[in-house]
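Structure provided below as structure tokens; questions to follow.
What you see is the complex with one protein chain gone and the rest in place.
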């Protein structure tokens, strides 16, 4: 499985023009059924309800991350900056390609409700009984574990890890450009060729040559814009809240022994928290959407309504709060008022916070998670980016709170509820008349 | 339902930048469940197996056709060329938006196997018991029928019809630009703003001002390129052939009383040719993909193998022929040779011809289907485009035949078959050793 | 001259796709010789020595500003937000088109050396004996003065003025997009369609609907990037410094009675500070470049060397300083050291500061010059942008100093100078060996 293809293969890609594959290993991994499954999982979950162009899959993105990694390594070699061993080269490429392979359908809602983690599943897929594992094994017997270590950030060479997950890694560079392209917005664009030119291996870090400061600043600003304008868009989050409520309602009904018209075979292992790798891999967004469609016809009023809302894009409205909503007294009072007009707040009041998102704006090191960005100065010293850039400092200095409470305005206005209580609810939710 | 929205709504669109909605009617139609269902049907069917970016839905395209129509009508009004009555304006916009609403999952394979027609379903959805029908009815009681007439090309005013379906209509203009964008190819791009400027209502025809001849020539060449480079791509067609065989196998098994592990509830009405509108609307690509996934584990070897091929992109190879394959003697001989090595040719030999495609290159009027393009000359006479353009004449003059026979090369080479017969088959299929 | 054209005229424009002209007034102004002259003056002065694509003219940009204004007014009308009187509509369009008409060749160097101001010349062209004046006069006898008042920011209706010159005016929107396009960088791009949608006339101000906050933030960040990455690029500024020195040397030689080989007829009125409107209009970049070419062969060593440097792009190097260079002691010492090795510091040491530039980053109102940007909140109150945006606040809060001293490193290293003094100079200029 190791070795070069007789002839280079290419994929036409809207973002990188072409994706080039020369290693047999990469070609085989792309053909593995676990990788092909990523075609059936959207990159941006529910964002397509807001930006109809955002229908691209994780397959799409994974190829892009691989291509950026390939170009970055080629740059290093060509300009005699650095050269990995053949195994570490393949390690970088494989980890880039496979870093998202553990994702399930609508991961974020899914994981929140069912307490699973895609990072965990990625590891299972890499080291478990899968086609991907067998292909990686062809390189060497510990290669699958090495790939898992790189993705899990425990690999011995931190430079390799930082190519995949740092503040300026192949993953983020691809998703900004890709999500920008498919949503049709311009916010996430930046000059990736220049960024690739100013990135430098420096000891065990990936750093930025000081002349590239403004280019990186532009990348950070692009990320900030995408965060607020796309990833955290209120309409997208409304769909996400409803999805979560659907999963919760279905699980609760199952636990209560409810007789589904269409038995949710694929979800039961999740409801029972006993899901196997094989069962997990059978889940994709067509499975999830199949059940959504079926649940539009369930007898249970709540599940049926929520499913119809999701499928037909009849979403919740929201009100914004500066503080975390859960903790405050008035949330309990609104719950009670909802009960009083016959709406179950457990399924019809949803709280959403930016911290529910996997995306984050730049932080200058406060969380150990992602290495900050260092500038390599003319005297070979390293300076953390936000020390030099007022823009980056402004973004990384402050946390922005933007908590939202989602609720079904249409229910309140359907004419079947006590008008005084509805009035009171709307007052508290500051609904503009 | 008729009337203007208080505030214009916009959709961010990668192709047209923004899609503008000012009419309440259009806003309501977009919200209808039958229209939202188009989100779950890909615009280019199986093309995503070749061009991974081509994951965009018919929802996407339908909004685009509407937007082009809106701009075209605005142009006419603004430049005082023409003005439709308010009802005909809404008719044009609605027909543009809804022209594809009858499509099912992977329509072309689907329709071929199950003998349904999306045009027929479009009519049912417009005039049947649907949300779309109720919304259209709000304009006037015969409005749903009028929309159906426009889409069905029987409407009394041929000018209206030609805006939706002629050689240079809103439908084609959108799909060329859109499919170009999502595939990441450049082939289908043309200067739509210039085309919109040179289109002129002329009696009951939509014609092109003679100064726009080269712009239209460019559009026709774009179409020709997309046809050969994208729509009729051999890999896409291979996936299409396999899909057809899957549907056929499932149908045949059902007819033979085979006991499915997962009972194909949603397909049975199709197998029995007794499907209702409600059952049809429940079918989308997540439904189809759900069954594909399940069929990957069926006991029946053929159905299982074909489903796995489709899901994991393990496709057929092909050989090209100048003549229609079905008619010739050697096809029967190859069938026999396949039988002799234990491969069922009914499911493992697939013929595909360009005429199986809904797309066509420009024809100068040989089929009555689509009005040809007329140039409006300085003396007010009309000249058919191919009379003036050598490029268009070259494309429209000749039919290109490009029949392909698809077969599973991997089966022939799996080492379990009689090597002499395999040799003979490969010789006849001209497989390069 | 007032009235509509029989048929709309269009210009193909790379930035706005098409520029549409429907008013005879605008068509005639574009044809005026004073406006055609803008074809011979580059929009970005010497930037083309850094970004070879930046060869676009002020003609280009002026059409773009007009087009943005036209779209903005059309938006207001179409969405029933606002409607100017016919005269004020023409006033907005004319002022947009003509706002830069007074520019001379390489304005900034030019104005610094010869103490002229393009704003002053703009006024002269509008109200003086010119084709432009005669065309404007066709609207009404005080129309030329009104256009001058709008451009000069003294017009009675501040809303009109703010469309042309405020922090988010048609001028800036065009130059960011246009300079981005021609330089081939991506830094200055932003979503202009969205900005046009969220701009609102509000009393006598042009404000931004609060939902557009992030879009405007993106525009401000784009401006900031262009400022540092393009407008203030060190190589461009080096060429600018040399140009200034050339003009100074030529003027000084003239004053000293030097006999030019090619008598600088076109520059003498400038040297003598007695230039007429007609003489000014005869100056464009081909005139300036013609003399540069000639001066490459002058007897005077300094003028010849400087001209050759400019024409053949043999530029000065620079060293950066935190403080204003002029004021400090060591500048005088370096001057002396230069004298000591036979290099005239008056023409071979050049200071450049960002404040020499007409572009500025966003300021929240510290200078009265440009109205700050206000957000229109849901409760109809106005909030200044930097109060809401951490990014804008970070940019507008601080002044960045970036003074540079330019000098001819090649001279110091030509092997003809006292090595000890050269060593000392290089030490002081921190030249890396």
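So that you can tell them apart, the chains are marked A, B and C in the order they are listed, and the count of residues begins at 1 in each.
The definition used in the following text is that a residue touches a chain if its C-beta (ideal position, glycine included) is under 8 Å from a C-beta of that chain, and two chains touch if they have at least 3 such contacts.
What you are looking at is a predicted structure, and each value in this text was computed from that prediction instead of being measured.
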Report task. Consider the whole complex, including the chain that is not shown, and state which of B:47, B:161 or B:185 touches that chain. Result -> B:185
Report summary line: Given C:141, C:274 or C:312, the residue that touches the chain left out of view is C:312
Report summary line: By the document's definition of touch, the residue of A:17, A:134 or A:428 touching the omitted chain is A:17
Query raised in the report: Hey, which chain B residues sit against the chain that's not shown?
Result: 185-187, 189-191, 214-215, 217-218, 221, 224-225, 228-229, 378, 390-391, 393-395, 397-398, 400, 432
Query raised in the report: Mind pulling the chain C residues that touch the left-out chain?
Result: 11-15, 17, 31, 33, 36, 39-40, 48, 51-53, 55-57, 59-60, 63, 181-185, 282, 284-287, 289-290, 293, 308, 311-314
Query - Where the unshown chain meets chain A, residue by residue - result: 8, 10, 17-18, 79, 193-194, 197
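The rule is simple: only the chains that are shown with their structure count from here on.
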Report summary line: Top of the farthest list for chain C, CA-centroid basis, is B
Report summary line: Of all chains shown, the one whose Cα mean is least distant from the combined Cα mean is A
Requested in this report: Please work out the Cα centroid separation of chain A and chain B, and write it as a whole number of Å.
Outcome: 32
Report summary line: Chain centres from averaged Cα atoms put chain A and chain C apart, in whole Å, by 44
Query raised in the report: So which stretches of chain A touch two or more other chains?
Result: 185
